[in-house]
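Shown here: the complex without one of its protein chains, the others still in place.
So, chain A:
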Amino acid sequence: MGRQVAGRTGAAPRAEGTRPARRRGRRGTWALAYAFVAPTVVLTVLFSLVPLAMLLWRSLYSGGVFDFAPRFVGLENYTGMLAEGGGQALGVTGVYTAGFVLLTMGAGLGLGLLLNSGAPGVARVRAPFIIPLVVPVVATALIWANMFAPQFGLVNRLLGALRLPQADFLSSPGLALLAVLTFGAWQFFGQNVILYVAALKSVPRDVLDAAGVDGAGPWRRFRHVQWPMMRRHTLLIWVVTTLTGLQTFTQIYVLTQGGPDGATSTALYYVYNEGFVQFDTGRANAMGVALFLLSLLITIAQLWLVGRADRAR
């Protein structure tokens, strides 16, 4: 889950709200204000903006562990990255993220509706869903490695008992990504359950009751009242989920190391592998730039879509 759990926010649209009261242009206030913002501003520059500048700059230079005099190579790192596994990694990331979004948002919405259904006692069973989300990913990934293990793993024993063909899920080119995705969705879907419960609660009770009085059943109330009224939430949930999917790393590192034959090598795993195992930092940086641009694109799309949804209301 890393730093993404709390996720990205729809920050900018309401960035400049009210104006601070009258100017109290006293130097003392200024000094205090600068002292208060300094840690955040200085550390953001030093540990976000400086590395970003280094990333963009160095992606245009040759890089390697024995490369003591990097030279300008233009877009060579990018073409090399795309040709040598990076293109495949972007494809894997796309497929993984699409599956991840579908599974976790589908489960989140479905379970959110169940938890919101008003059946006695159900509103309080949110706790189980946060557990996979908050315990260490490495540990839960190992549980799934155990369950997916060939022959003696639980899944294969069940398949054997049912006289179905067994498989080495994590080493099979066709199944490894599916196995990793199953784990990834299990680990994360609770967040979307929590967020959809919150979204459903934001739909005013009286609007929903009015629709009920007019004879609308659960499906029509969902389709014509809840779903349209949750549009903004759905967009925000989509953004957080997509960004999480794009940055999938830990389960790949633990379960498959990108294998077999790159079938589960995600973009971020590619950056790690090129940068810290193969020591081709030029290609690692080129993929880093791609990851940065992709998440920037999604964040911009979010701002635009949320702005549009807000105007439509």
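To be clear about the criterion, a contact is a pair of C-beta atoms (placed from the backbone, for glycine too) under 8 Å apart; a residue touches a chain by one contact, two chains touch by 3 or more; residues count from 1.
Criterion: contacts and distances are computed from a predicted model.
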Remark   = In UniProt, the chain not displayed here, chosen among "Carnitine transport ATP-binding protein OpuCA", "cytochrome-c oxidase", "Formate dehydrogenase-N subunit alpha" or "Carbohydrate ABC transporter permease", goes by "Carbohydrate ABC transporter permease"
Ask   = Of the residues A:V225, A:V289 or A:L305, which one touches the chain left out of the display?
value = A:V289
Query = Of the listed residues A:A83, A:L102 or A:I131, which contacts the missing chain in the full complex?
reply = A:I131
Ask   = Looking at the whole complex, which of A:L90, A:L181 or A:L195 touches the chain that is not displayed?
value = A:L195
Request  = Could I get the residues of chain A that touch the absent chain, sorted low to high?
outcome  = 1-3, 5-12, 14-18, 20-21, 23-25, 28-30, 32-37, 39-52, 54-55, 58, 107, 110-111, 114-115, 117, 119, 122, 125-140, 142-147, 149, 151-152, 154, 156-157, 160, 186, 190-191, 194-195, 198-199, 233, 236-237, 240, 243, 247, 249-250, 253-254, 268, 271-272, 275-276, 281, 284-285, 288-289, 291-292, 295-296, 299
